[in-house]
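Every protein chain of the complex appears in place save one, which is left out.
Order of writing sets the labels: A, B and C. Residues in every chain begin at 1.
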């Protein structure tokens, strides 16, 4: 059981069961599709402009525990952030999946849950899915 | 030296040096091209109708000792033969290159020189070149 | 086990299980493991005989050529083909099918159609889709029933005088369905429609007799039948062989070339441009030899039996949905654990040394139709045992618990 507890720590299991901002908001938001052709995971990311310069993020769709939890953590981490800041966070999160260093110590608590994919590279794409699409979107829509 | 004397017995060497009916007869004969794309060997076979129902065969071109000697022996074997008989001889000669049996004993003396290619299959096509083209021609032009 | 076939004996032939005694390898539909005999053939060649074929006059090369050409006859004998010259070597099923599709491209006129089935692997779907699109032809699809069988009553109306080819899989790589290709071929031929059979999942599992079947083209991969990666087969009926044209142009397929024009050799040599994968083809030959040491009847019985037992046990558990329920099937089962994503199932099984596949198995349209975004697939081979099924069911119960 050990190995699986490592790949699926409590944060991931909780976010998988009770994801943050998991709802259909197509009509009120810019929609970005995050799709992994290899496994069929498919989420819609909803980017809603707040009255200020920030966004609120929702998501909906279908995916494995890791991709779903990761999208959920993303929605939570980026909501209320300005675009430049959100982009910086996307980059940080994606880097944290690849880096070999111990910088993990400095990561937000909920992000650490995804550190295990560094040992399960076949699941890295699951953890990166939503963040990578969001990053692409933010890069081409800086404001 | 043994091995080469086997692949190139005196008959082949003689026919290579002094081939039978080795001359350009394009203007007086039906011309059939025998070409091996793998090695570039290329002979023109000239089929001249005699006054009777027989043909005289000449050839000209460029090829290795085996393909040249084989074309030469062919010209000698088929000249003066009626088409049906010539076709039969082509079939016999080609069979003799492949057969595993001892029927070789019954072969015309000059044909036996080519029996060695059964042990050098990479040279089989050289020995067969002119005969195979002639066979094709005779099959589609039975008279 | 209901018959004499002994998978535990067979298992000894496969070095991978010496190195991983606990491995439960249930991903055979993706690629099979390779027996000692095949590995030895390849490494012997590489160490003692390596040379390229068809153009060398020295012993190594002519020896390699003879052995390479002899594999055509072996393959022909395995599938009941006319003779070795019906067999072209390719890099796999995918390339074999693409060669045929590329050749049929030029035969298509606007308004023509090609018929495939709803359970095709992407390799037997996308090539047809692409040529239809390019030439203004349409792609017609034989529907699949909820049970996972082809709706053959639709075949009559789908095929018409503008149908240029029918392409269908022998065995579904998702549902395991064995399609009645003999009947399908009869119907196609009644309408003068040539037929390509995708035998990727049947070669090495079922006895195939291509001449009796009457298939015009047949495609399969060495790596799914105990042979090496990177080698495949295209069989073409002698009547249709002349209509196949090179997909790749280069050395070895040429009758004559100058800067203005080129004449090509005849099938099958015209399709084999470039240096041949000699090791791969010899490995395929050894795989065929290996398959012939097994009794074909027992092989499919064994794999069918494992699939049947697995389905039964899985359904008994109550939390597993099995996709389809075809009457005739091979050793392939796709399923889902309620409430758990297939990836998470597969990761769990992996932690128990059980190798399965999760995803759409390169058959997206079929999964869409079956209303699953993805599934877990187990696929069996000669070295799998009933005991491995039990261990897998146990692990699936744990999965369910883990994610409860």
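Here, contacts are C-beta pairs under 8 Å (C-beta built on N, C-alpha and C of every residue); 3 or more make two chains touch, one makes a residue touch a chain.
Predicted, not measured: the structure shown is a model, and the values here were computed from it.
S.K.: Just one of C:94, C:202, C:237 or C:336 touches the chain that is missing; which is it?
M.R.: C:94
S.K.: Going by the contact rule already stated, which one of B:34, B:47 or B:64 would touch the omitted chain in the full complex?
M.R.: B:64
S.K.: Can you tell me which of C:65, C:103, C:163 or C:231 touches the chain that was removed from the display?
M.R.: Going through C:65, C:103, C:163 or C:231 one by one, C:231 is the residue touching the chain not shown.
S.K.: Per the definition of touch given earlier, which of C:7, C:127, C:148 or C:176 contacts the omitted chain?
M.R.: C:127
S.K.: If you put the missing chain back, which residues of chain A would it touch?
M.R.: 35, 37-38, 120-123
S.K.: Tell me which stretches of chain B touch the chain missing from the display.
M.R.: 1, 3-4, 7-8, 13, 38-42, 62-68, 120, 123, 126
S.K.: Considering the whole complex rather than only what is displayed, give the residues of chain C touching the chain that is not shown.
M.R.: 15-16, 18-20, 23, 27, 30-31, 33-34, 39, 42-43, 46-48, 50-52, 55-61, 91-95, 97-98, 101, 121-123, 125-127, 129-130, 139, 141, 221, 223, 228-231, 247-252, 254, 256-259, 261-262, 273-280, 343, 346-347, 349-350, 354-359, 362, 364-365, 368
Everything below uses one rule, namely that only the chains that are shown with their structure count from here on.
S.K.: Could you classify the connectivity of these chains, where an edge means two chains touch, as line, ring, star, complete or other?
M.R.: line
S.K.: For the interfaces A-C and B-C, which has the higher count of C-beta pairs in contact?
M.R.: Looking at contacts between chains, A-C has the larger number.
S.K.: With centres defined as the mean C-alpha position, give me the chain A-chain B separation in Å.
M.R.: 76
S.K.: I'd like the Å distance between the centres of chain A and chain C, where a centre is the mean of that chain's Cα atoms.
M.R.: Centre separation, chain A to chain C: 38 Å.
S.K.: Distance from the CA centroid of chain B to that of chain C, rounded to the nearest Å?
M.R.: Roughly 45 Å, centre to centre.
S.K.: Quick check: what residues of chain B touch more than one other chain, meaning two or more?
M.R.: none
S.K.: Among the residues of chain C, pick out those that touch two or more other chains and give their numbers.
M.R.: None at all.
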